[in-house]
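Heads up: the structure comes next, in structure tokens.
With one protein chain held back, the other chains of the complex are shown just where they sit.
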Amino acid sequence: MVDLVRMLAGTRGHRRLDWTDWLSYAYLLLGLVLMFGPVLWLVLSSFKSAAALNEFPPRLLPYGQASVTVPGHPGPLPLFRVKLPDGSTRQLAELRRIGIQATMIDPERPEEEFKVNIRDRERVRAFHLALENYTEIFGKFAFGRFLWNSVFITVVATLITLLFNAMAAFALSKYRFEGQKWVFLLIISTLMIPPTIILVPNFLVVSKLSLLNSLWGVIWPAVATPTGVFLLRQYMLTIPDELIDAARMDHASEWRIFWRIVMPLSAPALAVLAIFSVIWRWNDFLWPLVVLSRTENFTLQLALNSFQGELTTQWNYLLAMTVLTLFPVTIVFAFLQRYITAGIASAGVK
Amino acid sequence: MLASSRLPLRALAVAIATVALNAVELPMRALQRLLGVPRIGWVFVTPNLVVLGLFTFLPIVIDFYYAFTGGVQLDLRARPFTGWENLQTLFECGSYLDPSTCRKDLFWRAVHNTAWFALLQVGLMVVLSLVTALVLNRKILGRGFFRGVFFYPVLLSPVVVALIWKWILQREGLLNAMLHSAGIAGPVWLNEPGWAFSWSVFVSIWAHMGFYTLILLAGLQAIPADLYEAAEMDSASPWRRFYRITLPLLMPNLLVVLVLAVIRAVQMFDEIFVLTGGGPGSATLFIVQFIYQTAFAESIRLYGLAAAASLVLATTLLALTVVQLRISRQGLSGKAGRDDG
Partner (left out) sequence: MASLELKRVVKRYATTTVIHGVDLTVRDGEFVVFVGPSGCGKSTLLRMISGLESVTEGDLWLDGRRVNDVSAAQRGLAMVFQSYALYPHMTVYQNMAFGLENIRTPRSQIDTKVNDAARLLRLEALLGRRPTQLSGGQRQRVAIGRAIVREPTIFLFDEPLSNLDAELRVQMRTEITALHQRLKTTMIYVTHDQVEAMTMADKIVVLNAGRVEQIGAPLDLYNAPRNKFVAGFIGSPRMNFLSVRVTGVGPDGVGVMTDANSPRAAATIPVRGESGLVGQAAVLGIRPEHIHLRRAEPDELALTVMIELLEQLGSTSFLYCVLPSGEKLTVQLAGQIDKEAGEQIEVCFATIDAHLFANTESEPAFERLKTPAVHVAA
């Protein structure tokens, strides 16, 4: 038994759990609650109907009005707990309500009708997922359009990023040409020029290229990431030059060598860059905000922002949209969490 | 392996791309014949350079042009040359410490807000990241899982982050509900200037600390375990072990994290904009939002002023980046030392 505790403690094997270990676990548990809790609350809330959201204090799980189907009546009837004049409490279904008087029937004996004052009845709650929050946004709010815009930008930008960055990285790692060092320094130096300081002139450039308000106006400025070139170049440097020389002896053109040999061999680094690019483009906000002014071109992020700015925010729909927006990134996270955290941890050493 | 929700689309795109790229081979062969092998490298670098040139280098130059011209036109030719006027307007102040004495009080309010924000957010976040890294460095069951836990918010988009917390901070949101059950009436958090600012700091720490925690954790793990054993044999108490061994050896990482965090804090926009919109009033107005507002959100678009403000921001960032490079170079040389063996 002592050994089991020791193993669970996972300490250095030379002392029992002491107060520092308990404190550590408490801290980590607190962290778990604080990091995941808010997201969980968002998801739970997104399944509540607008009425349920208006309740204060809010319940943890989504609840809605319970209902029951009674033979002889079309559609389910809402269920109430009713206090009868004789003092007993029964669950009755409401047929109709006029003013303060409700006509109710016993679901087991539908012929018997009761006239009940609305003061004497109270809703019966049941667990109820308001799935309409998710389905209606496609119709009412053109959510599908925004989804398509985000997906289009993310996928196309990632593909172009991979191609352009790989080509540049290939040139900078496998060739020696004049001015190469300057090109590399130039590309790395752009790390010092964040987009926030060139908003206005970029706006001009995009406007002159007639890309204003177009998805391509969001895509093109984002594809030449210096981080991507650096990452791919580092990886390509480890590809033996002999492979390329052998291919040259086999009369392969440089493009062929790039496309058929270097790219496949760089797959791990390309995968990493692809993941970064997907996350960056999916989450982009400022630049799309500047470039896209017509609602039908909005990305998911812009759409979310514009909906929450309105005076009467329809939170039930907004929450559903938010959940859908964070869904892809969450999936990526779940599958690749181990690799992401390991990768950044090792890069941090540099 | 990649985002499975987009796999079919991706496969299609890859197929189309493959066909297109194979077609590219013909002109590439021609170029290769023309330029020879080493210089074909230029062709490969060109697409990247063109994009960078158009959307990074050219804009930097144009930024200066905007800053030194006036008027409300976007088109460069329609802008009259005004010299230092934009920058002078920006810097016209009774006292730099009191934004209300400034001509462009909104700009200076933004500067003050950003400075305080950077100080508070970075200070708190680095301490929290360090503590978390120290805890994660111990041999705890489920270490990898917890590392991921703290890192998850880093992946979420700023808009989503802001909405998650905005929902909790509503008048009848989760926070007030919990306070209500304890008998406390919570305010409308984001309508109070002080609270809005504090929550901005909190939310941005929540969203970013995981990243820095990982960097510091890597630094901690690079410290050999037998140094701690030797220190134990040297009768060092846990506090002395932290103060004399962990902290000095972690200092290079800490400094890098500090500078990176400050650079990011100074540019903070997305999550704050969605969370508070800069308000209430201008309580959470930061520099990038000022630039955005001045150039794109006001009815009169003062591109020149916005560009001037951009240049002020750029100078600050440049200074910080230089500091960061200086630190990382020093960190490397300090460890290597001369080899007189």
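Each chain carries a letter (A and B) given by its place in the written order, and its residues are counted from 1.
To be clear about the criterion, a residue touches a chain if its C-beta (ideal position, glycine included) is under 8 Å from a C-beta of that chain, and two chains touch if they have at least 3 such contacts.
In this text, all values refer to a predicted model and were calculated from it rather than measured experimentally.
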Candidate in contact with the missing chain, chosen from B:Asp75, B:Glu92, B:Glu232 or B:Glu298: B:Glu232
Given B:Ala13, B:Leu124, B:Val188 or B:Ile245, the one touching the chain that is not displayed: B:Ile245
Subunit B, residues in touch with the chain not shown (by the definition above): 224, 226-227, 229-237, 240, 244-245, 248-249, 335-341
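In this text, only the chains that are shown with their structure count from here on.
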Complex contact set, residues of subunit B against subunit A: 1-6, 9-10, 13-14, 17, 21-22, 24-25, 28-29, 32, 37-45, 47-49, 51-52, 54-63, 65-66, 74-76, 131-132, 135-136, 138-141, 144, 146-153, 155-160, 163-168, 172, 174, 177, 180-181, 206, 210-211, 214-219, 221-222, 238, 253, 267, 269-270, 273-274, 277, 288, 291-292, 295-296, 303, 306-307, 310-311, 313-314, 317-318, 321
Of subunit A, residues touching subunit B in the complex: 8-12, 20-21, 24-25, 27-28, 31-32, 34-36, 38-39, 41-42, 45, 54, 56-58, 151, 154-156, 159, 163-165, 167-168, 170-172, 174-177, 180, 183, 186-187, 190, 192-194, 196-205, 207, 209, 220-221, 223-224, 226, 229, 248, 253-256, 258-259, 271, 274-275, 278-279, 282-283, 285-286, 289-290, 301, 304-305, 308-309, 315, 318-319, 322, 325-333, 335-338, 340-341, 344-349
